[in-house]
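Quick one: this structure, given as structure tokens, is what I'll be asking you about.
Excluded from the complex is one protein chain; the other protein chains are retained at their positions.
After this line comes chain A, so read on.
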Amino acid sequence: MNAQAPVPAKSSGAQRAMRFVLPVIVFAAGLFAWELVVRIREIPPYVLPAPSVIVLTLIKDRAVLSQSLATTLVTTLEGFVAASIGGIALALLFNQSKWVEYSLFPYAIVLQVTPVIAIAPLLLIYLEQQTAVVVCAFIVAFFPVLSNTTLGLNSVDRNLAGLFQLYGASKPQTLRFLKLPAALPYILGGLRIAGGLSLIGAVVAEIAAGTAGAGSGLAYRIAESGYRLNIPRMFAALLLLSLAGIVIYGVLALVSHLVLRRWHESALGKEN
């Protein structure tokens, strides 16, 4: 027997480095040009703050901003967890019973296609503000989890399903040992989308909530700073939001990679 383990293709180190270095260069050049334009033309900070001013604001207002960041992240996390559990649970329910799927799936779609910014004010009337914000994050994020998990549960290899049937696998066994592992790459893909979307949902709801109360998330800070013409702080809050989104995506992509790296093509493609 010959072991024909695939040899990972040698990716040239230079190319890999360039993929990292080039965007950084572009970013630095953009910042430099921005700084230059603001200084030469002496644009006042309330029109367009220079990057240096934004960084200084970030440091100066760190107490307020970090507290807002924490609030937004907690909201996002709550929405994400609710969406993940809800989406996966509903998909499993759909998979067990066609009747439930036929009865409920249209409403899942309605929930998805209705713009959340239009639902948020209504939610704010009926729910406590913090709950409403989390519900918004949930509504936006849960559909990709639901539809991806459904897709995954339905893409089980037909022969493998036959094999499980042949060996008299019970329904829970088939679910645990066949359907869930087969659906795992799809579920993780859904979660990756849901992570970013729950941040968007949280932001949208915070903006809709506006000055209505104790809300102090980053989006609320942006709106508030806008009213006060504190443009540098708007940019600083936006920067934090953007970073939060990148970190959320990165963490979920990493989790997905770690879980799948031993067997799934998507993870193998990255390594080779």
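In this section, contacts are C-beta pairs under 8 Å (C-beta built on N, C-alpha and C of every residue); 3 or more make two chains touch, one makes a residue touch a chain; residues count from 1.
Following the convention adopted for this analysis, contacts and distances are computed from a predicted model.
When the listed names "Carbon monoxide dehydrogenase", "NitT/TauT family transport system ATP-binding protein", "Ferritin-like domain-containing protein" or "Insulinase family protein" are checked against UniProt, the chain not shown comes out as "NitT/TauT family transport system ATP-binding protein".
For the chain left out of this panel, the touching residue among A:F27, A:Y46 or A:W263 is A:W263. Annotation: of A:L56, A:L160, A:I207 or A:V255, A:L160 touches the absent chain (contact as defined above). Residues 1-6, 157, 159-160, 162-169, 173, 177-178, 181-182, 184, 262-264, 268 are the ones on chain A that touch the missing chain.
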